[in-house]
Every structure is written in structure tokens, then in C-alpha cells.
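Missing here: one protein chain of the complex. Every other protein chain is in place.
As written, the chain order gives the labels A, B, C, D, E, F, G, H, I, J and K, with residue 1 at the start of each chain.
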Amino acid sequence: MADSRQIQVIHGPSLNLLGTREPEIYGSTTLEEINATLESAAKKLGAVVECFQSNHEGALIDCIHHAISWADGILINPGGLTHTSVALRDALAATALPVVEVHLSNVFAREEFRRHSMISGIAVGVVSGFGPASYRLGIEALVDHLAAG
Amino acid sequence: MADSRQIQVIHGPSLNLLGTREPEIYGSTTLEEINATLESAAKKLGAVVECFQSNHEGALIDCIHHAISWADGILINPGGLTHTSVALRDALAATALPVVEVHLSNVFAREEFRRHSMISGIAVGVVSGFGPASYRLGIEALVDHLAAG
Amino acid sequence: MADSRQIQVIHGPSLNLLGTREPEIYGSTTLEEINATLESAAKKLGAVVECFQSNHEGALIDCIHHAISWADGILINPGGLTHTSVALRDALAATALPVVEVHLSNVFAREEFRRHSMISGIAVGVVSGFGPASYRLGIEALVDHLAAG
Amino acid sequence: MADSRQIQVIHGPSLNLLGTREPEIYGSTTLEEINATLESAAKKLGAVVECFQSNHEGALIDCIHHAISWADGILINPGGLTHTSVALRDALAATALPVVEVHLSNVFAREEFRRHSMISGIAVGVVSGFGPASYRLGIEALVDHLAAG
Amino acid sequence: MADSRQIQVIHGPSLNLLGTREPEIYGSTTLEEINATLESAAKKLGAVVECFQSNHEGALIDCIHHAISWADGILINPGGLTHTSVALRDALAATALPVVEVHLSNVFAREEFRRHSMISGIAVGVVSGFGPASYRLGIEALVDHLAAG
Amino acid sequence: MADSRQIQVIHGPSLNLLGTREPEIYGSTTLEEINATLESAAKKLGAVVECFQSNHEGALIDCIHHAISWADGILINPGGLTHTSVALRDALAATALPVVEVHLSNVFAREEFRRHSMISGIAVGVVSGFGPASYRLGIEALVDHLAAG
Amino acid sequence: MADSRQIQVIHGPSLNLLGTREPEIYGSTTLEEINATLESAAKKLGAVVECFQSNHEGALIDCIHHAISWADGILINPGGLTHTSVALRDALAATALPVVEVHLSNVFAREEFRRHSMISGIAVGVVSGFGPASYRLGIEALVDHLAAG
Amino acid sequence: MADSRQIQVIHGPSLNLLGTREPEIYGSTTLEEINATLESAAKKLGAVVECFQSNHEGALIDCIHHAISWADGILINPGGLTHTSVALRDALAATALPVVEVHLSNVFAREEFRRHSMISGIAVGVVSGFGPASYRLGIEALVDHLAAG
Amino acid sequence: MADSRQIQVIHGPSLNLLGTREPEIYGSTTLEEINATLESAAKKLGAVVECFQSNHEGALIDCIHHAISWADGILINPGGLTHTSVALRDALAATALPVVEVHLSNVFAREEFRRHSMISGIAVGVVSGFGPASYRLGIEALVDHLAAG
Amino acid sequence: MADSRQIQVIHGPSLNLLGTREPEIYGSTTLEEINATLESAAKKLGAVVECFQSNHEGALIDCIHHAISWADGILINPGGLTHTSVALRDALAATALPVVEVHLSNVFAREEFRRHSMISGIAVGVVSGFGPASYRLGIEALVDHLAAG
Amino acid sequence: MADSRQIQVIHGPSLNLLGTREPEIYGSTTLEEINATLESAAKKLGAVVECFQSNHEGALIDCIHHAISWADGILINPGGLTHTSVALRDALAATALPVVEVHLSNVFAREEFRRHSMISGIAVGVVSGFGPASYRLGIEALVDHLAAG
Partner (left out) sequence: MADSRQIQVIHGPSLNLLGTREPEIYGSTTLEEINATLESAAKKLGAVVECFQSNHEGALIDCIHHAISWADGILINPGGLTHTSVALRDALAATALPVVEVHLSNVFAREEFRRHSMISGIAVGVVSGFGPASYRLGIEALVDHLAAG
């Protein structure tokens, strides 16, 4: 469909290990499964997703910049960069695209240093703590937001 | 249906004014409309909701205690009590029910004193910033969580 | 007079004890005397006051919400809630009415935890330290503000 | 006996759930059992107790105010309000009655936000960590204090 | 009149610019107009005022010292020195005269560094946020205080 | 009696001066009187106490270590070491014995630096503010705790 | 030239000692030499400068106020007042003129208390660490800014 | 000229977007234009510049290391890495080359987290707030510094 | 030998410059020499090492992830990333391999911002301050730990 | 005597009021008496003093600058400027003369904001708390220091 | 002489090494020489001193307690215990004797952790920074204080 929403999905450092490591915190779903679910969920919402994962902050920023030229919004789980990266925040802000921030675990109930996000200040909203469902809820929220925009 | 999920929905102080006051922050949907949407969304998810709003912390705690006897989970927007109420946190923790915390505005992008929640530490997860959609996403997340439990 | 200003006066927790307890801090005037003085002062300023006291944060918020429908402004001494209640602040902000905050004692010269007010950030102004006169000065300031508005 | 000591016992939010919820933290004794024990302990000390529980800060303050007219001292477990309520502190201070603060769990060994009490600054003393025995030790301490006064 | 109250009014740095600069914060009334209003308000209260403005902390302190020999009280808007000057505080304390602190804007609702006053700790009380009316309310409060003294 | 509880009572620095110095803070009872009261109170509870006082942190730690071999619990008033000594905390933790912490004055109502205890984090509970009665209540609490253990 | 830019150059406390004291920190150029260089640099840029130094905060504020009537911009090295003076900040803000802040040494690499400036918040920009060249770069920046304005 | 100064110019994350995004903060000049201006300004100062931009912290560090072998100084706008990157600071310090730090916007007047720079502590100096002119002033300052060295 | 331990050695940003830059802090040994020493030390301990250095956080994380498939433990000097990188911490934690953290200089005796490590919280232990010997001691500690595991 | 030591004695704001105001804090000796005592004490030590008092920070700095040309050392009681004035600190540091800081009251035992001195960091030493004797001890210390220099 | 003042002089940990270690900080005078000087200085002032040094906090406290029975005042250099020992502070306070605190080096100009003294809050005054002369000035101040008492 011509006017389907284009969503850049971005996964930060170590999320490539999903489903194989620390399942007691992050669950047993793999990143491929999450991406597949997102694609199908997007389809139902009349949207398409492009998924990208990197352990490199710079590669994430490159991807964010690139989204300016084609995407309508960004869904991001910045992983450990959530709490420290002003550069990521600046890149997201520079796109002027709506950003939805998601986390698998409830970061607000973990170590003190995880309770603050550098990203939230420029995000439309945050979904945190629902495992892979955080992504699905996040894309729903983002498409909603775009529809309302 | 015998095994449909029972959800206590709780709205904290001043949320009764929704839709009529400060629409630039909280939107123009009324609390009645949100409750109606929640009921219908719940229905689709095989769940039923009981909605309660009060400006009294004590009444909210009474309601939370009462939920122990009948509910499977709690969806709460604690309003201004989010940031200050240990009593509310303790009441929620005492129920041992899964709690999902929602906010209409993105509290993490507002005044400094709104960036910390006393509730998140005992919640399953948090949905913040999507206006009335935060509630809908929240109930979806809660029913999902119950299904997975 | 048709166009006289309508003022909701609100007294927070423990102010019902005024004049009978801790007179070395709060003076020997009773709340009834303060209310009487306010009524007569208001009259001279072409205003009428409605006075309310409660030890319940929720009841104070209910009263504040109700003021939306009839009052032109709010004069409030939030008592001990001054320093802690985001819910009270939100309720006052939601009314979009001008708010004047008053204190009998000079809270800025007392314990550290009394030197910060959650309410001041959304108030027109603050009068603190003049005993019962703080109320009288406060209502004068509020009527002035309404006249200038 | 004409001169027996009159003690107002006050239980804060969620203490009505005692014995049925989170026994690993708060033990399995119910509030009714604690009250019964207090009554019999008081009797032995030549004192009588009046017990009150509420989840409403305002109701607790009303009760504290009322104690001015009949009680010789106050024994209080403020629950989650311990750490946040200036209004409760002010109400207790306004009575000019001796106050003993008790806690079931050792609040000083729990989360950071539980290690500070707004009440201790105006209390005669504190008993914390001994489960239901905290109450019994507290009433003993309070009657002692009154005897010495 | 022999027994009329003598009030030293003191305006701190940059208040000479009132009415001509940043009217959106400080209003359009000039300092001369404020002084004239104060004189006439004082007259009605059976008091006389002496007004002084300086951009020099030292000159303000000299003036405060001089007030010891003739004034009954001091009304001061310390401007930017409010938040930093221990020397001004010490000078005011040394006079042993009652001091009323006033501010045109509501300093408690502005930048973080304006929310703390070095002066409040030794003042009778504070009036903040009512524009030029802050001065008029302040002198009324001061004369009241002197009458009650 | 063979199975009577063995309690090591430990008094920290300067407590040897009790009853002779600063009676307005610490009362007029001497340490000998406190120890005598403790012995008789212990007897009634079917326990025996061994009392030790030292101004030397090291001697207190030696005594704590020695308690491992014979005592069932420790009652300690760490005096000024309460607020600073990690070494004392570690020694107490190493014994794996239940520890009850007591204070004559209500340390939570004194100087800021006295409101934090290094010991509370590893104690069963705390009794503070009841003068010599703090010790008596403390031993009662400790014997209770041992009985429940 | 009729339309040449008028710049008020302001040097704060102790800058009169430049070149003769602590050359290892501030270099060996005197203030006269700096002023001469500024004059000639200004000339080349089609601007004229008026230079003023004082050790008196009040005199600096008087000078700033005076600039309102004739200058197009202010170049200031506030010396030690940089870190503490709200009054200076307020005076500069009140002029509504563009302000450029300069420092001889790199204040951001010195003692902790020098790393925060009260002035930067209302300045166009800051040049710090290049010795006398800081001034020359600063005036260039200011004239540029005026040209772009 | 054989002895012309060699300057490595480094632009941090997202600066590649200059001129096309958030012009209200960063202006409408593109990075290419800035580089061209720098080249021509350098030429006039008898210097040559090598310009590099990357969104990758690691690539920036590689570039900094490489500068050891050929450059006389470094001009850097670290973008969002300014406030967080110890690795960037260490790389710059390791070169032992003079470093000048520049910012387009006045970072000291923006969000709290932008007011601290990890880089300033090892820089010769800082130029902040003059838009593209910050670069030009910075290269002038750097060449000056090299001339004086 | 079939069962020899496999160790991934990781060097963070700028450690490639070892021996050539800032020898007064980091000594004159090159990274190649350190790696050679590590290989020979490992051999004596019945272990083999794989050495990797990068200035790119992302490349370090990729390397850490790869270690999951073949290594028994990780020896890491995270350089400047030590103090800031949650992403690195998360990657190391995700491997579930034992991690030993080493530093050439004694980071605990340097600038305040170097005294906190994001890595230590998930490391077996830390060796800091012994120059190249820190690595040798670290590998010894790691092999010991693996032997004991 | 040709080689007698020349000492500049400096009294900060409000010290001119000594002996007439707040004698319970500052004693009943006047500044003239202190100066007379200092002159005679100096004489015995083979030194001469020049005494200066001002309420103007700027005048104090001027005096400090002037001391460069004739004095061997500075004895200063900075009054309320002690805790806030970087400008005073910089002026004293610029003289490169030995500075002794004195206080009449024991500033370290008063309000929190008086426990930190901006001056101590560049002083030879501090004498605080001995009333007028602080000055006499201070000059003795300064002359001693000069003799040892 | 019957009425000569009795002074207990107390030297804290490591002061026994004076004159032999770290002379660049503490000078080359030995503790024996300091004691001899103190004895002769005391004699001139009509006082006698008893000198005591220990590295044991407990021994220092014992000595302080013993002073109650014979001394008129205490002169103490608490060494490293200055900054940490509440127990030492309590012991000194318990004597109710006037205490003068002295330091050889100017502790207020050293590491951050040396700028706060636990002792100053209960001392008459402090002398810091004059090497061995600090002691001589301190005893003079103490005898003066006793004379004035």
C-alpha cells in the first residue's frame, strides 16, 4: 500500500544475543523471532519495518541518520547505551522523527544506573518491562502516534 | 467466560478532569471515554475491567486491598502520587498481584521531580507517553503477562 | 455586587488546631478568627471567600476541582503537604486558576525540609511568615492579581 | 483505675493486611492479634489503649488530633507514610503528646528510601525490627516515659 | 507624628532599571513609581519610608548599618544578591531590626539557583511574586509586625 | 538453668561516663546501674548477660569475636562508633549472632551525622531514645528473638 | 564611520594586575596592552571599544547599565565573579545586549569551583583559555554576531 | 610553505547533518561549508587543515592517534561525546598535541548534562556558542597557540 | 594440551599507543611486549591467550560476544570505557564467563571520575596499578579462578 | 627599625559594628580596640600594622592590591565574604603575599554555610573562635611565618 | 603556684613521627621539641601541661576521660581522626572542658576529605597551618579563654 508507514527498528548492543543468554532477565525469544513478530505486527497495522542491530554506537547513529530519508518513525531499544549516550540522543533528535523507546526488562526496577535514560527526554514515549511484548506494544504505539500526528 | 481475566483499573488524583483540563499535556479524551475503551479492549482480550478513580490516596489503597479478593492484576495510573507515595507502593506490593503502571504524558521528559517513580520498582512494566493509548497498551501488556504467568 | 471576585480559601492538614496548639510557632489566633478576618477583608476588596479546611489531601483536591466551576482564584495554605504533594500541585495546575500560597510561619527559616515547596512552582506568588496577616496579605495580592489580569 | 495511662495506638496504611500478606517481611500475626496483645500488655502496665488503623493519611491525622482531648501518649507505626509525610509529623507535633514510633521490620536495613523517617525527629524514641514485639516494647517504653515525665 | 514608624526601604542591584527592561518578567512600573506608592502607602499606615537603591553590595550594607540609628524596620528586595550574599545577611542580622524580604517575580518558580535565599533565614517573612504589589504588601506586613511587637 | 540464653552486652566509647556527664542528654543513671538492671532483667527472662565497655574499637571487636564461642546474641550500644565503623559492622556480621542495637538518646532526632548507623544494616532491630530503658527493652527483644528463632 | 559597532569591554576584579602577577597562569601581557590590542582589533572590524575595569561588583553593574544607552554589545571577563555573581548575571540580562564571556585561563580545567559560570547561561558564547587572545577572539565573535543579528 | 602548521580538524557524531537539521540550534551552514571556510581561514594563517567527521567514537580515536604522526594540533567539536567520553579524552591526551575544543551552540546555556565537558580538562581552550564562527575562531586560537609555543 | 584454558585478552581504546605515549603514567612497555609476555605467562600456566585491541567500543563488544563460543575467561583492560560503558558491562555479563579487570595505572589514585568502574560490578576481581605486571597478575588470577571453579 | 615587618590588616563587611552588635556572638570589644591591641602587639613583635575596614568587596580588593607595593603579609577577617568570594580569593592569591585568615567566632561550629571558606585554600593558616584574641594570635603567627620564610 | 592552669595536651595518630617523616608537609621539629616548647610556653602563661600521644583512638579517649578529674582544658591535634571520629568528639564533649583544636598543616587547603572536622563543632576554636607554632598559639588561646571564663 502506497501510504503504509515506514518504521526503522533499531536494536542496541548485545541484543543480538537475545534468547541465548541470561534468559532469566531477557527471556528466551531470539532477536530473529522478535523481528519476525514485528514484521507481522507491522503488516497488520499497515506498516513496514526495517530492522537493524549493532554493537557499535556509530553504526546505530549512521542508521538513524539514514532513516531521515525514508522512515516515518523509529522504534529503538538502545540497550546499555540508553543510560549513557548523548550522541545517540542527539542523532535521534536530529531526525525530527517520532521515537518510541522500548526495553525488555523493567529498567526502572533494576540497578540505580539503569533508572535514568538519556533517550526518554526526546522520545514520544517509553514501554518497559514486558519482554518481547514491549516491542509489539511499542510499534502499535508508534503507528498510533503517526496516525494521530 | 469463566476464566476471563479480572483487571482492576485505578486512576489517581485529578485524572477525573481528563479531557477538560490542560489538553495540551493530557489530550482531550475524557476518563469516561478511556474507561469505555478499556472495557471494550478488555473484552477482545477475554478480560473484564473494573475502573476506579479517586483523589484520595487512602481510597486508592482501600481499592488496591480489595482487589486481592477478586482481581488477577492491576493497571494503575497513579497521577501525582507516582513520584511520592511509599504507601501506595506498599499497598500494591502487598497484593502480590502483577501491576502495570501507565502514564498519559511521557513523565521522563517532564520536570525533574517527575522522572522518578516510587511505583516502578514493584511493577511488571511501565507504559508512558502515548496519551489514552498508554492505557490500552497497558491492559494488553497485563493480559499478556497473565497469560504467560 | 454582580462582579465581585470569588475566592476559594483552602487550609491544609492540622490548621484546624490553630490558636490552640504550638502558639509559639503559629500564634494564638484560631482558624475561625482567620476565616472571619478573611471574609471581612474580602468584602472591603469587593470579593467573597469560601473557606475550607481538611486533613485529607484527597478532600483538598476535591475542593480544588470544585473551584473550577465557580471561583476566580485560590488562596491556599497547604500545611505540611506544601513540601511533598505533587498531587496537590497537579490539582491546582489543572484548575488554571491563579493560586496564592501563604504560610503563617516563615517556612524558609525553619527545618531544611520546609524550605522547598512543591506548590510555589505553579503559584502566582507566596506570602510567608506574618502569622494570620499572611492570609490577609495573600487575599489582597490575589484580588490585585485578578484585577490586573 | 482513675490514673491509668491512656494510649492512642495508630497503625498506618496497609497494616490491616498484617498476617495475610508478605509474611516473610511482616510475620504471620494479624493486626487483631497485635491489638489484643497490646491491650493485655497495657493492662499489666496500668494503661489502656485505643487502637486505630486507616489507609487514609487524613483519617490518621483526624485521629491524632482527637487524641489531644483524651490521650496521654501515642504509639504509632506510620507504615509507608513514615518516609514521606510532613503532614503526619506536623499533626503529631501539634498534639504535644509523647510519641513512640514502631516498625515491624528493621527499616534501617531495607531500601535506601526507607532509612529516613519524617517522624523520628519529633518522637521520644524508635523501636524497629522485632515484628509484633516492636509494638509491645513500644508501649512499655511509652508508659515508662510517661511515668518518668 | 512623633510615633510614626520609620522604615528603611532597600532595593538591590539592577532594580534601578525597573520598568524599562525585561517587562515580561518584572513589569512596567518604574522604581520611582514604586517608591512613590510606598511613601503614600506608608503614610496611610502611619509610617514613613526612606528609599535607597544601589548596585553595590557595600553601599547596601552601609545603608543597613546606618538604619540602626534611626529606623524601626527594613524592607528589602536584595535582587540578585538574595541568593549569594552572606555579607548582606550578616549586616541585616547585626541591626537586630525586623526585616521583610520582597521579590517582584516569584523566585521560587524560576531557575533552580533562585529558589534559595540567604536572607530568608533572618527575615520575619517573605512576599514574592506579586510585582510592585509585593512591596506594598511587604510594608503593610512590616508595619503590622512592628505594631504587634 | 542449663538452657538459659547467654547475652553479650557491649557498651561503646564514653559510655563509662554515663550518669556523671551531660545528664541532660544521657540521664543520671550510671553504667553500673544499667548493668545491674540488665542482669536482673535478664534473670527474669531466663537469660544471663556478660557486660563489657571499652573506648577502644579494637577491644570491642575482640570482645565480639570472643562472643562467637559462648554467646547466643549481642546487645550493643556502639556510641560514637555507630555512625562510622565499618570494622565494627564487619565484626558483628562475622559472628552470625543476632544483634540488637540500642541508643540512650533518640539518635534520629539529633545532628545529621547521627541519623545514619553503620550497624543497623546487620542488626535484627533497633531501640533508640528511651534512656536506660532502651537497654531493658533491647534485651527483652533479643531474648524474644532467640525464643522465636 | 557612522555605523561602526560600539562595544563595552568589561574586566572584573584583579584583572588590573595582569602581566605583573601570577604570569604562569595569566601570562605577562598587561591590561593596558590588552586594551590597546582590542582597540586596534576593533578598528579593523569597523567597531569601537570602551574599556572598563573595576574590583567593585557594583561599579561593574553600573557600567553595564550605562551600556544600555550607547553600546551594541558587551565583552566581559568577569574574573572571580564569574562563578558566584547572580547580580552581575541579572544586570547583563537586563541590558538585552548580546554578551560574550571570555577568560584568559581555561577555567574548565582548573579548580572545581571555577568550572561553573553564572554568566554563561545568558551569554551568546564563551571563549576560554587562550590568554590575551581570548579577548581578541571574543571581540571578533561579538562583531560577527552583531553583523548576523 | 615548508613550515606551515598542520591541523587535524575533527567533527563528532551527527555533525554531518549540519545545515539540514535543527537549524534553530545549529544554524543553516553545512559541514562542507564549514570545512571550506576552515581551509581558507587556515591558508591565511599559514596553516593547512585536514577535516574528518565520524559518528563512530572509535573512528574518531583512530583519527586522533593518526594525527600524532603528522599534525601540530587538533581542533575538535566532539558533539554529544563531549559530555561522556573518557576514551576520547584519553586519546587526545595521549597525542600530547595542543587541543582546541569548539561548539556551535553555547553548551553552557543548555541542558544541565551539556554543561560539563570531559574534554575541557585536557584542552588548551574552549570556544562555544558562535555557530560556524566557533570553528574559525578556534583555528585562529590554535595557530596562535602554536606560534607562541 | 587438550584441556588448556582459553583466555580472551581485550585491550580498550588507546592502549595500542602503550610504550610510546605518556610513559610517566603508563610505562615504556609496548602492547606487543605485553601480549608476548602474556602468551608466555599463559603457557606456563597451561593456558593460551588470544589478544585483541580496538578503539571501537562496538568492536570490543563483538569480540566479547565471540568469546562465548570458545573462551573460558576474559582478561580486560577497558581503558577509558571503564568508567562509562554500560554496553561493555552488559556484553561481559551476557557471556557468563569469568572476567578479570586490569589497569596499568592505579585508577583509584587518579582523577575523581576514574575512581568508579562500570565493569567491577560484574568482574571476579580487579588488579590495578602495577604497570604491565597488572596483566600478568591478572592472567594468573584468572587461571587460578578457573582451576578453582 | 628598618627591617620591621609591614602587615596589612583587613576587616570585612560589618566588622565596623564590633562591640556594639550581637555581643553574644562577637563579644564586646570594638574594632578600634582590636586595632589598638594589634598595633601594640605588632610593635612587640617588631612589626607595624596598617588597618582597614570596608563593607565593599571592591574596596577590600583595592586595599589588597595596594598591599603588593609595601606589605610583607596580610591578616584578614573576611567576614561574610569568607564563604562566597572567589574575587577576594583571587586578589589575595595575586599578591603572592602570605595570608593569615582569622575569625572571631568559631565558624566551623555554626550554620552549615559558614563551615566552608573560599579563602583558606590560599592562606598559610587559619585562627578561628577566640574572639579578639584570634587577631592577636593571627598576627603572631604571621610574623612567625615571615621570620621563618 | 596553686592556681596555675592545668592543660592536657593530646597528640593523635602518627604525630610521634614528627620531624622524621614528610618534613615538606609537617616540618622538621620533633614531637619532643614541640612538647618542650609547650611546657616552657605554658610556664610563662602560668600554666602546666601534661602531654600524651597515642596511635590508639581508645587510648586517646581514655586520656580525655581522665582529664576530667584534673585538667582545666584540652589542647588536641587529633591527626587523621579529626575527619572521621565521632567517638573522639563525644569523649571531648563529655568532659565539658574547653577544647582547642590545632593542626600543623592547613587542613583546609589539602584534600577534600581533610576539609571537614568532626571536632570543630565542639571546640572553642581552631588553629591550623602554622607548623609547631600552631601548638604554641593554641595553648595561648586556651589559657586566654580560661582566664576570660
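Basically, a residue touches a chain if its C-beta (ideal position, glycine included) is under 8 Å from a C-beta of that chain, and two chains touch if they have at least 3 such contacts.
Everything numeric here is computed off the predicted structure, so don't read it as measured data.
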* Wait, the hidden chain, what does it touch out of the ones we have here? -> F, I, K
* **Residues of chain F in contact with the chain not shown** => 56-59, 61-62, 65, 68, 84-91, 93-96, 118, 121
* At which residues does chain K meet the chain that is not included here? -> 12-14, 16-17, 21-22, 54-59, 79-84, 111, 113-114
* **For chain I, residues in touch with the removed chain** => 106, 108-109, 115-117, 120-131, 133-134, 137, 140-141, 144-145, 148
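The rule we apply is simple: only the chains that are shown with their structure count from here on.
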* Which listed pair, G-H, D-F or A-I, shares over half of the residue-numbered contact pairs seen at B-C? -> A-I
* Asked: Are the two sides of the chain G and chain H contact the same residues or different ones, given that same means over half of the numbers occur on both copies?
  -> same
* To do: Give, as an integer number of Å, the spacing between the C-alpha centres of chain I and chain H.
  => 31
* Centre-to-centre distance between chain J and chain B (centres being mean Cα positions), rounded to whole Å -> 63
* For chain J, what residues touch not just one other chain but two or more? -> 56-59, 84, 121
